[in-house]
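Every protein chain except one is present and positioned as in the full complex.
Our next item is chain A:
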Amino acid sequence: MFTELNSILNIAPDSITQGEFILVSDRQSDASFLIHHFLSLFLRARCRVLFLSLVQSFNHYSAVSQRLGVSLAQAKEKGQLVFLEGLKESLSVLIPQETDAATLSPLSVVRDPAVGLRSLYEFVQFRVSSSGEGRTGAEEWGPPVLLVDDLSVLLSLGVCAGATLDFSHYCRALVCSQLQGNVVMLTRCDGDQEEDEGNNEGPERLLKGLTHLCSLSLHVQGLPTGFCRDIHGQVEVCWRRRRGNGQHMQKKLFQYKVHDKGASFFARGTSSAVL
């Protein structure tokens, strides 16, 4: 949990706004450090977290969360965290063994991308709604949170952008509107923004669709002036829908630097290396 980012976003572990769809995106950069921030934040806020990890193993998140002061193994044991290891699941689908015939894995989309993400959504629905009810001796957890690291890898596996947008829309309807929880999704882009993509598929379309869907977006980019050792990039924070304060969007731009145990955010030009 990065304290400076909490003060920028006006979130604290004891005061979480509910029903938010937070989009973390990056362009030619790496925004995965923000996913670690949100994971530790929501675990500290005692929410029920469902984490779909599609690109890294459990040990990676566990090691980083240890440095941020949260133990994932403990949270998993207590039932606060449900962790889907996408890599392991998809391996059993990609290399079909003779034994598992009838089991429908949540990532069976890898076997046949044309089928879509229905099985993944059903997994999310089952885990988010049912966990926390009917468990004897279970502690009371807060509203559910769905974290997805990295939605755009589904495009690399052959799923079309439309199906991925449908999946995120269904998740938003279920978690944000119905259950008053939060959703955090990471998507990554690679090209320059000015490139005109002839085809409608691809990460650009996914990014545009998700930006329209979200209520808070954090867009990470490299510095426009080039590579710098002390400033790793810039984050553009955009509040899309504010409740009660008027409907207009608010945008803010910060620069950041990622350390071993966190990240520091500062206004443009006020890096400690410069001042």
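By definition in this document, contacts are C-beta pairs under 8 Å (C-beta built on N, C-alpha and C of every residue); 3 or more make two chains touch, one makes a residue touch a chain; residues count from 1.
Methods note: contacts and distances are computed from a predicted model.
**Student:** Name the absent chain by its UniProt protein name; which of "Neutral amino acid transporter 9", "Elongator complex protein 4", "Golgin subfamily A member 7" or "SAGA-associated factor 11" is it?
**Tutor:** Not shown, but named in UniProt as "Elongator complex protein 4".
**Student:** By the contact criterion defined above, which parts of chain A meet the unshown chain? Give residue numbers in ascending order.
**Tutor:** 28, 30, 33, 36, 55-57, 59-60, 63-64, 66-67, 87-88, 90-91, 93-96, 110-114, 152-153, 155-158, 188, 190-191, 195, 197, 199, 202-203, 227, 229, 232, 258-263
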